[in-house]
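What you see is the complex with one protein chain gone and the rest in place.
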Amino acid sequence: MNDHDPISRALSRRHFLKATAATGIGLGVGTPALLSPVRAAAPASVNFSGWAFEPQVVEANVKRFMEQNPDVQVNYTPLDLQLYNEKMVALFSANTRMDVFYVRDTELGAWVEAGWLQPVDGLPKLDELDKDIFSFNREALFYKGKQYGTPYYGDIYVYMYDKNQLDQANVAKAPVTLDELKNAALEVKKAGIAEYPILKGYKTNVDGLSEFWSMVFASGGHLFNEAFEPVFPNEDKTALMVLEWMLDALHTWKILDPRGLELDDTQVRDTFLSGQGVFTSNVGNVFPRANNPALSKRAGNIKMMRFPALKDVGKGPMGWTRLYAMSADTKVRDAAWRLMYYLGGKDTTGQYYTAKNWYLKYGVGYPFKSLDQDSDILQAQKASGYDIDVLRQQYANARARENISASWYSDWDRFTQQQVQGVLLGQIKPQQALEASAQKARALKKSGE
Amino acid sequence: MTVLSGIKVKGRERRRGAGQVGYDRPRFALLLNAPAMIAIFLLAGYPIVYSAVISLHKYNLKRPRVFDFVGLGNYLELLESPEFWSALWITVEYTLLVVSLVVVLGIGIALLLNRHFPGRGIVRTLILVPWAIPPVVNGMMWQWIYDSKVGALNGLLKSLHIITEYRGWLSEPTSALLALVFADVWNMVPLAVIILLAALQRIPGELYDAGRVDGASSFQLFRYVTFPWLAQALLLVLILQTMSAIRSFDVIYVLTAGGPGTATTTLTWKTYLTTFDSLDFGLGNAYAYMVSIITLGLALIYFRILYRRGDFET
Partner (left out) sequence: MTEVIAQSHMRHWRQDVRLIALMLGGALVTVYILAPFCWLLLSSFMHEQDALSVPPHWIPKNPTLSNYLSFFNPSETRAVVGSRAIEQTLPGMLNSFIAAVGTAVVNLVLGTLAGYSLARFKFRGRGALLGIYLGSRMLPGIALIVPLYLTIKAFGLLDHLVALIATYVTFTLPFTIWLLKNYFQAIPRSLEEAALIDGCTWLQMMVKVLLPTALPGLIAAAMFAFMTAWNDYLFAVILTSTTASKTMPVVVAGFATDVTTERTLMATSGVLAIIPPLVLAFLFQRLIVQGLTSGAVKD
């Protein structure tokens, strides 16, 4: 802890047990700046952390970076995927030296406000890079007009169905509107193919509002204006109508599986791939695996459809972004930026090496428009059974959540997920639930100012 | 019985004289406590003080420059919020269910395993299985068991024709709470059994013989022989289980994430959300201290009820 840390200040000021206070003040001394950035001879050392999704892949990428940049030494530490945010909060509180790390778009605003990140505006080749990033991904890199990172990956929320089973129920055309979805689901139900044709997870989770956002966006609606003021449920009625549709789907038409309340996206994905449900929505990177016979029982039958909307207005779903960001007090800014640019942009040969590698290996969405034309990627997309036109249309129209960069986003998100669960449980009316959610947003916004 | 054995020991002590054996050497007594005190002080001291200090301040990590002393402000804020009372009520229900089930099952199984029967050794070893499963793994295991789509419980009940279609055990508020309770109880029972069994093994067999000769019934034997000898161990079990139930985190983290709605949002879960989701450390630590105060309060009540019973010497 350093001297502007309020806790150690309070402790020493109040003369709390001297030994414990000393423990606190002594912190942070252990990490002297190992290298001065001025010296060109010694390699700059960059500490890099991220949640441990396939760390061996990251290690290989980092190794490749060091081969291309022999003057930079990267120390990569994968942190546990679970409790990543909690651990990062502890690391930041202890002034642990981290130069580059992963951030979820849901946390960006909060972490900037906490003083943990620094903007990257004006750094070499950033403007050119930005031009090739999908707009919904680019939007998520900004907070209050400043850019805080390069994209690690970005994806859209995808609605999918089992083509085979729709055929069996004599549904010829994939639904586009919620009304068509309802009718198709009723047909499937009538044909006895599934008791509840729509399987969707509603358990509280990071990004748990993805479907809700996607339906609102696809319908051309809004939840927040540019000042992060809620426009739902009255000024813009889209959200209310979407929620009422969900409630009807569950209770009136009985096409939405009530047991989804306890499932998160991972569980739904696993059960969907094992053959349950006919329609589902999930993260984009599920799709390639859904049609991989080694991993899915219904490989070859899964198709993607446009995210269903109240009416067909040609819009798309929500998309989200994970980013590489730089710590506020890094001493190796230039080297850190080079790493960020390599991982979240191009390598020295001008290739989007990392993003492409992630996509081909795990179907993890890429954030760069020009990769759409990459022949390897196109081939992979065709092999996974995408209807390329639908995919492109959805990507081109995907949007970042409107208040995603508010520092209170995840707070509001979680509260709203509880409200939605309350509606589906029949504990509260859609109108009331959304009023409460809007109220919560206003209160959070007010307390944050 | 207790009184008798107490008098016996005390009488012997008085006869020999405490000085001779050295039971009145306060410095030595303190010295023996020193290593434990140092260990606890070094690692637990700072967090306890830190948490207390922060809970008296307005402090949100998202506003790092604001660190204002507000006295009991955070506590008052929390007492006024319906979220606190809802979480408190859920915590009470959850704790009550877990503790009573663990105690009843624990005593039952310990009494059973204290009797001689073929295969007892195996059962005594197997009883440790649930305990050897880390709560985070336990949570995942139960998730697969409860799973509404592919779960083993649904599969079992359906094949036994007890249910006609798969149910979402974690999808409804009441059954979600009960499901959490059962998962936690299964994980915690072995500890209770071990402690109670260790205590049962100390009971001299002659006491039962004497009781039987006097014509005492089984219940009377339990009430007047077993129970007093068990009281101290029971106290320990009650405190341990209460603490662990009130502060249950891993299972909720894996199984329900506080839902559906707020059906399993306990005080500890609320502490977690406030601290790490909202990054409101001031209020979050106030929540943490409320949890501590409640736990301590319950511990004191247990003491009042149980401590004097069966404490042989002091």
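As written, the chain order gives the labels A and B, with residue 1 at the start of each chain.
Quick note on the criterion: a contact is a pair of C-beta atoms (placed from the backbone, for glycine too) under 8 Å apart; a residue touches a chain by one contact, two chains touch by 3 or more.
All figures in this text were calculated on a predicted structure; none of them were measured in a lab.
For the options B:65, B:161 or B:202, the residue in contact with the chain missing from this view is B:202. Within the whole complex, the absent chain has one touching residue among A:43, A:78 or A:220, and that is A:78. Contact between subunit A and the absent chain runs through residues 1, 23-24, 26-27, 30, 52-56, 77-83, 86-87, 89-91, 93-94, 96, 266-267, 269-271, 274, 276, 283, 285, 289, 295, 297, 362, 364. Listed for subunit B, the residues touching the missing chain in the whole complex are 9, 12-13, 16, 20-26, 28-30, 32-33, 35-37, 39-40, 42-44, 46-48, 50-51, 109, 112-113, 115-137, 140-142, 144-145, 149-152, 155-156, 158-159, 166, 186, 191, 194-195, 198-199, 201-202, 229, 232-233, 236, 239-240, 243, 246-247, 249-250, 268, 271-272, 275-276, 281, 284-285, 287-289, 291-293, 295-296, 299, 311-314.
As a working rule, only the chains that are shown with their structure count from here on.
Separating the centre of subunit A from that of subunit B, both taken as means of CA atoms, is a distance of 38 Å.
Interface residues of subunit B, counted against subunit A in their complex, comprise 41, 45-46, 49-50, 53-54, 57, 59, 61-64, 67, 69, 143, 146-150, 165-173, 176, 256-262, 273, 276-279. Partner subunit B is touched in their complex by these residues of subunit A: 6-7, 9-11, 14, 16-17, 19-20, 23-24, 85-86, 89, 93, 110, 113-115, 195, 199, 202-205, 258-264, 267, 270-271, 274, 276, 407-408, 410-411, 414, 417-418, 421-422, 424-425, 427, 448.
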